[in-house]
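Here is subunit A:
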Amino acid sequence: MIDPVILIPSLINGLTTGALYALVALGLTLIYGVLHIINFAHGAMLMMALYGVFFLNRLFGIDPYVALLIVPPAMFAIGYALQRGIIGRASHGRDENILLVTLGLSIIIENMALYFFRSDTRTIETPYSFEVVEFAGAFVPVAKVVAFFGALVTAALLWAFMSKTDLGRAIRALAKERKGARLVGINVDHVFAMSFGIGVACLGVAACLLMPSYYVNPQVGYGFVLIAFTTVVLGGMGSFVGAMIGGLVIGVVEAMGGLFLGDSLGQFGIFAIFILILMFRPTGLLGHKV
Partner candidate 1 sequence: MLEVNGISKSFGGLKAVDNVSMKIAEGSLVSLIGPNGAGKTTFFALVTGFHKPDSGTVTLAGSDILGVKPSDIARAGMVRTFQIVQPFAGQTVRENIAVGAHLRHTSRRDALDRAREVAEKVGLGDRLDQDAADLTVAGRKRLEVARALATDPKLVLFDEVLAGLNPSEIRDVIPVIRAVRDSGVTILLIEHVMQAVMSLSEYTFVLNQGRLIAEGEPRAVAANQTVVEAYLGPGMAARLKRQAAEVPA
Partner candidate 2 sequence: MINTKQLVALLVIFGLIATCPFWIVSPSTLNTVIAILYIALLGQAWNILGGYGGQFSFGHAAFFGTGAYTVAVLQIQFGINPWLGMVAGGLLAMGVALFVGFASFRYGLRGSYFALVTLAFAEVLRILSNSVGFTGGGVGILIPLERDIANMQFADNRGYFWLIWTLCLACFLTVWWLGRSRFGAWLMAVRDNEDAARALGVDVFKTKMGAVALSGFFSGLAGVFYAQFYLYLDPLIAYGSAISIESLLVPIIGGMGTLFGPLIGAAVIHTLSEVTRHNIGDVPGVALAIYGVLLIVIVMFLPRGLISIFSVAKRAFSKRRPANA
């Protein structure tokens, strides 16, 4: 039996990391879970947003939380343009093509970052960088607490957006019946690009909330790709609440894996979950919800 003195902090650590995973996965839930656009560049775009937050801070002294006003809208514009200009055009109606094109995008983004920023790992310093709160015997950085609640708020906002707004309803209609949506006068390309933009804007939010407690380098996004897909699938493909819970589960699995099997095997559990869930329960833990 493991001492609760070790177990509980580890659990809390897992939950806060899990919230970050959920945050990153929320945008993908909209893009992949609802619209089935397989955005393999999700991680690379997160990396891009993290660099955005980093340079806003380094060059203009803008606090990452203030950058919430700048980075998400910018990411939205990038996402909209990419979907409208490249991804949508290249798909020719095939899943695999979207996968390949977004893979191409991720290769380009990652390597351009490598070219311009080199492979150095960078962090930012904020007045609250080293502040912690004590909770059940664990010391949790303030930034992670903020990220945790930020994830909850983002999930709630996305849920409200999808169920209460016209655009949200249009997106859901599109997800169900593409032809029908076109027939009732929905501008399909526009709505697709809007959802893609919103999904990518969520990455902007994630980047702002992540950066104070995290780091950025050109490869940082790659590690998030499979985790984000795992979260979306685990959460039931398109459910924001599911993605939230999925993220937390994954964070805890990773932390427990690290605790019991050693740090290097921590992520083993994540991918094992991913493989098993796709094999046996592809509708996710919570079943299919839109």
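Observations
Just so we're on the same page, a residue touches a chain if its C-beta (ideal position, glycine included) is under 8 Å from a C-beta of that chain, and two chains touch if they have at least 3 such contacts; residues count from 1.
Selection rule, in plain terms: all candidates are chains of the complex that A comes from, given by their letters.
On a predicted model such as this, the values are computed, not experimentally measured, just so you know.
Candidates 1 or 2 all belong to this complex, yet only 2 touches subunit A.
Those residues of subunit A that touch candidate 2 in the shared complex are 38, 86, 89-90, 92, 95-101, 103-108, 110-115, 118-119, 218, 222, 226, 229-230, 262, 264-265, 267-268, 271-272, 274-275, 278-280, 282.
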